[in-house]
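To keep things clear, I will list the structure first and then write my remarks on it.
Heads up, one of the protein chains got dropped from this complex, but the rest are sitting where they should.
Order of writing sets the chain letters: A, B and C. Residues in each chain are counted from 1.
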Amino acid sequence: MAVRIVFLGRLADLAGASERELAAPLDWLGLLAGLEGELASAVSDAKVRLAVNGALLPDKAVLAASEGDEVALLPPVSGG
Amino acid sequence: MAVRIVFLGRLADLAGASERELAAPLDWLGLLAGLEGELASAVSDAKVRLAVNGALLPDKAVLAASEGDEVALLPPVSGG
Amino acid sequence: MKQVSLLEQAFSPGEVIERFTASHPDAGGIVSFTGQVRASDGCEALELSHYAPLTLPGMDALAEEALSRWALEGVMVLHRSGTMLPGETIVLVAAAARHRRDAFLAADFLMDHLKSDAWFWKREKRDDRWHWIEPRETDYSDLARWK
Partner (left out) sequence: MKQVSLLEQAFSPGEVIERFTASHPDAGGIVSFTGQVRASDGCEALELSHYAPLTLPGMDALAEEALSRWALEGVMVLHRSGTMLPGETIVLVAAAARHRRDAFLAADFLMDHLKSDAWFWKREKRDDRWHWIEPRETDYSDLARWK
């Protein structure tokens, strides 16, 4: 198993898929290193939030994902 | 013919009817004089407005109704 | 589009809102307010009287003012008169706009004016006796927000 990365909104377009997997364990720098240039740059935008297994992280730097975890990358929202 | 007086809201209760007639010509003091005590007192309340033939009067004192005119006595409203 | 009516019969607010919404396909947002006779409250019936030469023209002028103050695609003002039972709709206003804030403000404005600045007189039957209803203090202060 690995860490499942879920891309939302325009990040899914940049990733070319709504999900992919990266090797565990995974921290914030490891996540960025695992993504290609334009996508890594978009993900590193301060407005992108992270959720691990459905719980929002207060700070991306505290990311510490293990095997089987789901990490969602959440760009600015727009509903209604 | 005479002047038709239309009572709205609680004034209709006090008058015992929604309409009555008073002799023309009719001014504000004549109108009050033509109504019985409790009704005259209610009508003279500053919050009661007057309309002649569907047009509001800016000031009750300017009332000058002729034969065939309709004078409406309009207490404070409450809708919705 | 402007729709202003004084109705003598009970009507179904959802159907009217559905038609209003469907007839404004260019509006991004529709706000509606429905006022109804409360079921629990001891109110057995509500009666709204009006004065024909003033009431509908006044409602129409109010709708026109809403259209002139906000960027609306359409506005609707329906008001019952006569005797209503608990659960019946008393008033229905709706505003359709490209942007939701205009629609919210217009519906709010219309209701504040219908409550205490339109030609209606309202009384309630309680314990088999009729009681005239005056606007609440907050109705007057709500109205003053638009001056």
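In this section, a contact is a pair of C-beta atoms (placed from the backbone, for glycine too) under 8 Å apart; a residue touches a chain by one contact, two chains touch by 3 or more.
Just so it is clear, the structure is predicted and the values come from calculations on it, not from any experiment.
Taking every chain of the complex into account, the omitted one touches A, C. Within the full complex, the residue among A:Val6, A:Ala40 or A:Leu57 touching the omitted chain is A:Val6. Within the full complex, the residue among C:Val4, C:Ala27, C:Met84 or C:Ala118 touching the omitted chain is C:Ala27.
Touching the missing chain, out of C:Val4, C:Leu48, C:Ala103 or C:Ala118, is residue C:Ala103. Against the chain not shown here, chain A presents residues 6, 8-10, 12-13, 51, 53-54, 56, 70, 72, 74-80. Contacts to the hidden chain, counted on chain C, fall at residues 12-19, 21-22, 25-36, 38-41, 86-87, 98-101, 103-104, 107-108, 111, 115, 138, 142.
Here is the rule we go by: only the chains that are shown with their structure count from here on.
Chain B and chain C, compared by their mean Cα positions, are separated by 27 Å. Those residues of chain C in touch with two or more other chains do not exist in this structure. In chain B, no position touches at least two other chains.
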